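Apart from one protein chain that is not included, each protein chain of the complex appears where it belongs.
All chains are identified by letter, namely A, B and C, in their written order; residue positions are counted from 1 within each chain.
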Amino acid sequence: MATQKITLAKGLNMGLRKAMEADDKVLLMGEDVGKLGGVFRITDGLQKDFGEDRVIDSPLAESGIVGTAVGMAMRGYRPVVEIQFDGFVYPAYDQIVCQVAKIHFRSQGRVKMPIVIRIPFGGGIGAVEHHSESPEAQFAHTPGLKVVACSNPVDGYWMIQQAIACDDPVIFLEPKRQYHADKAVLDESVTPEPLFTSRVVREGNDLTLLAYGPMVKTALKAAEAASGEGRSVEVIDLRTLSPLDMAPVLESVRRTGRAVVTHEAHVNLGMGAELAARITEECFYSLEAPVLRVGGFDTPYPPSRIEEDYLPDLDRVLDAVDRSWEF
Amino acid sequence: MATQKITLAKGLNMGLRKAMEADDKVLLMGEDVGKLGGVFRITDGLQKDFGEDRVIDSPLAESGIVGTAVGMAMRGYRPVVEIQFDGFVYPAYDQIVCQVAKIHFRSQGRVKMPIVIRIPFGGGIGAVEHHSESPEAQFAHTPGLKVVACSNPVDGYWMIQQAIACDDPVIFLEPKRQYHADKAVLDESVTPEPLFTSRVVREGNDLTLLAYGPMVKTALKAAEAASGEGRSVEVIDLRTLSPLDMAPVLESVRRTGRAVVTHEAHVNLGMGAELAARITEECFYSLEAPVLRVGGFDTPYPPSRIEEDYLPDLDRVLDAVDRSWEF
Amino acid sequence: MTQQPTGETPGFGPNLVEVFGPSQQDGGPELIQLLTPEGERVHHPEFDHDFTAEELRGFYRDMVLTRRIDTEATALQRHGELGIWAQLLGQEAAQIGAGRALRPQDFVFPTYREHGVAWCRGVDPLRLLGLFRGVDQGGWNPDDNNFGLYTIVIGAQTLHATGYAMGMQRDGVVGTGDPDRDAAVVAHFGDGASSQGDVNEAFIFAASYNAPVVFFCQNNQWAISEPIERQSRIPLYQRALGFGFPGVRVDGNDVLATYAVTKAALQRARDGQGPTFVEAYTYRMGAHTTTDDPTRYRLSGDVESWKLKDPIARVEVYLRRNGLVDDEFLAGIQAEADDLGHTLREGCKAMPDPQPMSMFDHVYAEMTDELAAQRDAYAAYLETFEGSTH
Partner (left out) sequence: MTQQPTGETPGFGPNLVEVFGPSQQDGGPELIQLLTPEGERVHHPEFDHDFTAEELRGFYRDMVLTRRIDTEATALQRHGELGIWAQLLGQEAAQIGAGRALRPQDFVFPTYREHGVAWCRGVDPLRLLGLFRGVDQGGWNPDDNNFGLYTIVIGAQTLHATGYAMGMQRDGVVGTGDPDRDAAVVAHFGDGASSQGDVNEAFIFAASYNAPVVFFCQNNQWAISEPIERQSRIPLYQRALGFGFPGVRVDGNDVLATYAVTKAALQRARDGQGPTFVEAYTYRMGAHTTTDDPTRYRLSGDVESWKLKDPIARVEVYLRRNGLVDDEFLAGIQAEADDLGHTLREGCKAMPDPQPMSMFDHVYAEMTDELAAQRDAYAAYLETFEGSTH
């Protein structure tokens, strides 16, 4: 099988196509996913090839989209829902946390909910309000949902297929500012890791830096910069936010004694809080410093001209690395 | 002024009445809040005394209730919204996190949102699904909202008035299983503490136990039981969940060296995560053990016949106290 | 201060009241009826059906047994065996009419009150009690009887119903002309539910995709303490017209009419002609649930006047007057009801509590390591009490 260089957008598009080819119960639903191919073109060309019954332009109503997806799932389909932007998932929040998340439990396992809810998330694209949110904690707190975030084209390709194959509902977070940012080589002959695993993306011995989605790139740059100062930073791409795959994280922190978590979401009650709590509980005697968090501030996402101040960046991550050291 | 013994339900009812007497811009809105006085009778008698224009029975639509409350606030009113049960707040989640929370910020302070959203929360009342949820973390993660939880009749009386007087939106959590559980003496001549403060409700030296809402009672019992085993447990009723009032917490933990947080909400990404992260960061060298969390399990709220297994109880809190000790 | 329309405003076309009248006390002239409260069989130009004696006796039996389920469950709640119960008293005809109009391949999405429809679908009535007893959250397999689980969040199931109907379209079981194949969905909901965004979105999706779904609204006049006027100032069935599909109001206390209308609506859906809104005009004779106290908000006179429209009494009068039943038949049904009551009582009390550890089951189809660890830790913790009184 030939290898090719793809963007994240392309990887997701290819992955969706594969999943639709593999199982004709897979349907795409959402606003503008048809002719337009979605505002980010992730579903580009799919309606043309699979028809209007499998790539469904929905009325403009997110609760309706997710709620009808629930019914489709009950009828044996595997709907993949696109939410146009992170900030527009909230009208569907009730259906997601009270229905999608609970129906399998409510029915004692009799009714499966193999629904994937794709959400382009995060900021840094110069957009207006509600287009740069990071709602992952609001889903990860909800039992019954699984939450993953991809960070690169190759993961995008595999993870979307794995999420669709999963019999549980998956909130699938796509770092929108990475859609067209970088290319990577996809080799389809390589077997991917399982979906709900984290991955060490750079090895190191002095500090463990945890990131996911859009922050993985920043984390890698920070590790590179830190290595210039003689600090060996291990970077873990969490990939799965619920469940968390703590084994590689704990193994790493036990070795390094220090951890920093970074995400675009607000610090307060963000994923960093949970990671800090778990790491501290499991590695109490290995820690040289408390787990530090570098996230979006606890303010609404600001106007885009100052979003780079809101978002954690290389310098703020490095600052946290320094603070960990100095502790 | 005479003192009297009141339940939490009575305290809230009296507090609402006071607030309505003090400011005729205060309105109550919600399902069944009128003649019925709400399913928990918290608004009992208020429509009769203040009329249908100030105690408004709403159509059965939570987003509509909160959304119209936003408009009322823009027109200068101070709406107090009742959500019938915790599990029914989610249809209004979009209006709460995207509008109520953000309008003051969006308008650069020009438009105030003095809305109180009252939510009877928590379990232990033998109810069916969606009637026993603890959604606090889903609100506390959202900048722009303030989140408080009362735990006793006297606080109920004062805190609801303070919340209504606050110019920011307040999510006001009421531990429904305490509504009619205990009576306390209300002395109106005593000046209450400010709303956004935590309170040490039992002093101790060996471990700090943090609780709020329905778990305060359990925490106090646990402290009592622990004292029988010679362990001096300090109990703090957090009262405010966003902002957190960390000063008394940190002061206490620096003294005791140990902390346990308990709440009914799911452990994963619950308030305990944030408290553990902050305490560890601020008291790293004082901690003898990691901050331990005792919460609802990371499962949907189960059928009520086994809810006592789901909910943290005296024994599970004591177990955590023991585990902290043994660390 | 919240003024009602004071009349005609020049410039607003056909006076609204001419098109859509306000809700009328007795259901209004648009009310479709085949059997009057007095037990007179009347005919309707569009909706009618030749009922066999067998069918009529069947309806009667269904309603009597359904009422018995309801009264037993209410009693069981009073005796502390159930935490709560949502009574259907007065709504038997609406539910049996709707339930009996179904074909096996149709699928039903109920609220929490559709005990009569469940009965028609063959769900073991004992299974209905689990949710209210707190031993489960729905004790039947939806696919066994094509009857979904009770849904408590108001209106949520109407979207599920619409999505399920969209699935049927994709399965090619709509509009084929094969009566054993063509299928449709019924979405149940109440008058209060009609105000929820989800319900209105369900109308939009169903209309947009022309989905085979019947929106069956039991307008029992109350949403807990709020009268229908708080939700709509015109008859509810007219809501559908604004979304571009038909709506009809049927006497929900008339099992014949409800059956005939639902059957026609279902056939329309199965034929590929899309959604229909059926408003079953009825009355909640009991409290909202066993924890409610309706004396706080409604007049006993209203309840009394509705008693005269009892759905069972009118069928009994008709059957007797026409010699379709005799005392023996009626006594037989009473005996059956007593047996059912007994079975429910005993069965309910014998329902075991779930195992505490079961709360970790079925959170996911594919269990996660972290939840398994939480479960195991709790199991180990519980073991420390082994032998103690915990």
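Some notes on this structure:
Heads up, the rule we're going with is that contacts are C-beta pairs under 8 Å (C-beta built on N, C-alpha and C of every residue); 3 or more make two chains touch, one makes a residue touch a chain.
As the structure is a computational prediction, the values presented were derived from the model and not from experiment.
Within the whole complex, touches from the chain that is not shown fall on A, B, C. Shown as candidates are B:94, B:129, B:155 or B:319; the residue that touches the absent chain is B:94. Shown as candidates are C:112, C:164 or C:245; the residue that touches the absent chain is C:245. Within the complete assembly, C:274 is the residue of C:37, C:252, C:274 or C:354 that touches the hidden chain.
Only one of B:18, B:41 or B:112 touches the absent chain when the whole complex is considered: B:112. In the full complex, chain C touches the hidden chain at residues 1-6, 9-13, 16, 19-20, 46-47, 166, 169-170, 172, 174-175, 195-198, 200-201, 204, 207-211, 229-234, 238-246, 248, 261, 264, 267-268, 271-274, 276. Chain A meets the missing chain through residues 31-32, 34-37, 39, 52-53, 57-61, 63-64, 87-88, 90-91, 126-130, 267, 297-300, 302-307, 309-310, 315-316, 319. Looking at chain B, the residues touching the absent chain are 27, 53, 58-59, 61, 63-64, 66-77, 91, 94-95, 98-99, 103-112, 114, 143-144, 146, 166-168, 196, 243-246.
Here, only the chains that are shown with their structure count from here on.
Ranked by how close its C-alpha mean sits to the mean of all protein C-alpha atoms, the top chain is B. Chain centres here are Cα averages; for chain A and chain C they lie 40 Å apart. Shown for chain B are the residues that touch two or more other chains, namely 63, 87, 90-91, 129-130, 297-300.
Residues of chain C found to touch two or more other chains are 136-137, 153, 197-198, 363, 370-371.
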